[in-house]
Every structure is written in C-alpha cells, then in structure tokens.
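Below is one structure, written out as structure tokens; comments come after it.
Heads up, one of the protein chains got dropped from this complex, but the rest are sitting where they should.
Let's look at subunit A:
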Amino acid sequence: MTTILAPGTPGTAAPAPPLPAYRFLSGFFQRRTWSAFLYHWCSLVLASLGLAYAVTTVSLGASLAVTVVGLAVPAALIAGARSWGSLQRALCRSLLGTPVADPVPFRRRPGFTGFIRSGLADAAGWRAIAHQALSFVTSVTGATVSIAFFFAGLGAMTHWFWYQFLPPQQASDGSWHRGSQLGPDVFVDTPPLQLAYAGLGALLFFFLWPALNHAFARLQAALAAGLLGPTAASLRVRDLERSRSRTVEESDAKLRRIERDLHDGTQAQLVAIAMKVGDAKERLAGEAASPAVMALLESAHGTAKDALVDLRDLARGIHPPVLNDGLETALETLAANAAIRTSLICSLPVRPSPAVEAIAYFCVMELVTNAVKHAHAHQVRISVKSDGGRLRVRVGDDGRGGAAVATAVDGHRSGLAGLAERVAAVDGALAIDSPRGGPTTVSIDLPLAMDPAA
C-alpha cells in the first residue's frame, strides 16, 4: 500500500505572512492602516454592485420560479455569486491580511435539472448573496466613517493654513472674521483657538481615524470569514468524500493484489502440479502400471484441472486482469462470451480511474447476465462513452422488462440493488427504465476520475 502524506493539510489556503498587530499609538504609521483604508474605498465602490446583484437574484428567482426553465437563471446567478466571494476573499487577503479559505468547490450535478438543483441548493452561493446584502450596510458605513474622520482630522489640523481662503463672515457685534464658525459668534481665528483646533485635528487624524478605520476593517474581515469561507459541515462532507474515495480505491487496489497473488502463486503452482501429474500419467501409460495407480493419477489429474478452472473463475470474479489493459478490451471479451447477441459501442478517449473501470465492468457483467437469466432477452446493446468528466454506460436488452431495484421485502437484495450501491459509492447514479414487457435500459453515470475536488 502506498499512502503518500503530503506535508500540510490539502485544500487550505497557503498561510499569508501575518501582519504586525495593530497599535493604537503608532497605528497611523502602520502599513495595515493604509491598506485597510484602500480596502474601504474598494468596498464602497463594490457595495452597490453587490447589492444590485443580490436584489436581482432574489427578485428574478421569485418571478421566474413558476417555470422549471426559468429556474436556470437564478440557479446560475446563485452559483455565480461565488465569484463575488472570490473577489472579496482576494481583497481580504491582500488588503486586510486576513486569508479566508475557499469554500468547497461548486459541484454540478449531471443534466439540466441537475444543474438547476445544484445551483439553487448551493450554500456557498447563497452565503455570498447574504454577504452582498449585509456587506452593503457595513461597507457604506465603514467607508463613510473612515473617510469622514480622515478628512475631518486632516481639515482641522491644517485649518491654520486654509482659513485665510474662507469668505469673511460678520458676527452679531458687527465684527468681521475669517475662519470656521464653531458656534454663534465663535470663530476659529485666534491663535489659541487655531492651536486647539489643530490639536483636535491631529488627535482625529493620527489616533482616532486609524482606530476606527481598523475597527471597521476587522468587522469586514469577520463578515467575510463568516459568510465567504467554508462551513464546518461542508468541510466535513468533503473530508468524508475524500476518505470514501480513498477507501474505494484502496479496496480496488487490494482486490487487484489478491488476483495477482493468486495468479503468481497458487495458479502457477496448480498448473505445475497438473502438468507434472499429466506427465507422470503419460509416462506410466507406456509401461505396465497397475490400474489402481493409473486410476489414482487420473483422478488427481482431473481434480487439478477442475481446480484450475474454478480458480480462474474465482480470480476473474475478483478482478479481471484484462481491465489493466482498459475497459474496452475487457468488455470486448465480455460481449463475445455472452450467451446472446451482444453489441458493444465504446468510445473512451480518456481512461477512467481503475476503480471506476472496475465498477463499470462489473455493472455491465451483471446487467448482461440479468438480460439472459431474468429478462430472457435475445439481444443486448452495450454503449460506453465519456462526456464531460463523466463515464456513461448504457445497457439495453429486448427482454421482458420489469427490472427494479427491489426493496428488501423478504430480506433479499436484488443484484440491481447491489449495483446501485456500488455506483453510489463513487457518487454515480443508476437509472432503470424497464416497463413490464420490456425493453429494459439501464443507464449508469459515473465520474471518470475518483476525486475531482482533491
């Protein structure tokens, strides 16, 4: 068994170098303050776009939901909202120094309705839409507050310079003043007031603005982490799927090994025994050997040959070695050996993974057997093709139909139930169309590769 353990956990984002912690006193001079400021500007620009997307998706979804075809639009929009998530995660990572892990990738189910179902049920897409709506409020608030404090502080601090460009204003006592009016007859145009005003501005600009700017950046990062990252449940599902794929692959590899061991060991030994007994028998036949000894040899020879046939069937049932040469080659022999007319159309430009090939092979074998044994068919058609990352197998016969994945009424599982389980183990699907009187068509849909997400 070869299990390669890569360093680090797969699937998590590469850790970014952590930013130095925010400090109240020197915050103004920290790089993170300025990149967070840039973040607020960006999120302000994006906020309205995000809200428009969310509103469009929800309202379109509600109005188009009356038809199945109409549902494709919101399904696509929901799945598409993931790109909002990617954009926001990129901003968080680069400007806020807060990496948010990617959610589990979108998994599109086969077919048109499959796409609609997977789109409408895409949790990551819905969470991105929720983020669009919520972050509209936080982005506008955060950006407004931060920008307002920035410029207010800057303005107050430099008032001593630019107050001279203000138009003169008249106080109630008739005197003229230049400078900001803070209250009735209170103008910032005396040196003490100018100094106090500049001091207040500096306080705002160097300490209060960075702190508020930082606080809103933290809020935004927390919102993104909460809504745009993977949920614990989805991560667990992904881990379980991976470990299940590994289990399926490992058990397939184990079966291969058992078959190889049988071939290299027991089978070769049995052939050697049968050969030597046969040799002995022929040599003795020329001489006057006792009939009892000849009978013994004859019986030993027969038993050895029977054992060889049994062992060959057993090994083939464990794992046909010809599968190592490809599904098509293996199915050709299967079709040629079938008891009824069997046609095979196979078009596989890409080889499926070995475990998938084995599942497809044993499914076809079982279905052809069913067609002969249960459906009393005269003809079987097998078609195997790949289609966009999926392996599609179809076995049709002209028998009497009535096949079903029987529910265990008598505690006895049908062969089809076993097939459905095998197929489901790799996230495949098995569909049976078998009206009474026939014909029967069984369609099997399997992934070409075991774990596309890995």
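Note that contacts are C-beta pairs under 8 Å (C-beta built on N, C-alpha and C of every residue); 3 or more make two chains touch, one makes a residue touch a chain; residues count from 1.
As a convention for this text, contacts and distances are computed from a predicted model.
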Which of "Transport permease protein", "FeMo cofactor biosynthesis protein NifB", "Response regulator transcription factor" or "Phosphoribosylformylglycinamidine synthase subunit PurL" is the UniProt protein name of the chain not shown?
"Response regulator transcription factor"
Among A:Pro320, A:Pro352 or A:Gly396, which one is in touch with the chain left out?
A:Pro320
Of the candidates A:Val271, A:Ala289, A:Ile318 or A:Ala417, the residue in contact with the absent chain is A:Val271
Hidden partner chain, touching residue among A:Thr144, A:Thr190, A:Thr333 or A:Thr369
A:Thr333
Per the definition of touch given earlier, which of A:Glu282, A:Glu298, A:Asp387 or A:Glu421 contacts the omitted chain?
A:Glu282
Against the hidden chain, subunit A presents residues 260, 263-264, 267-269, 271-272, 274-279, 281-282, 301, 304-305, 308-309, 312, 315-316, 320-322, 324-325, 329-330, 332-333, 335-338, 341-343
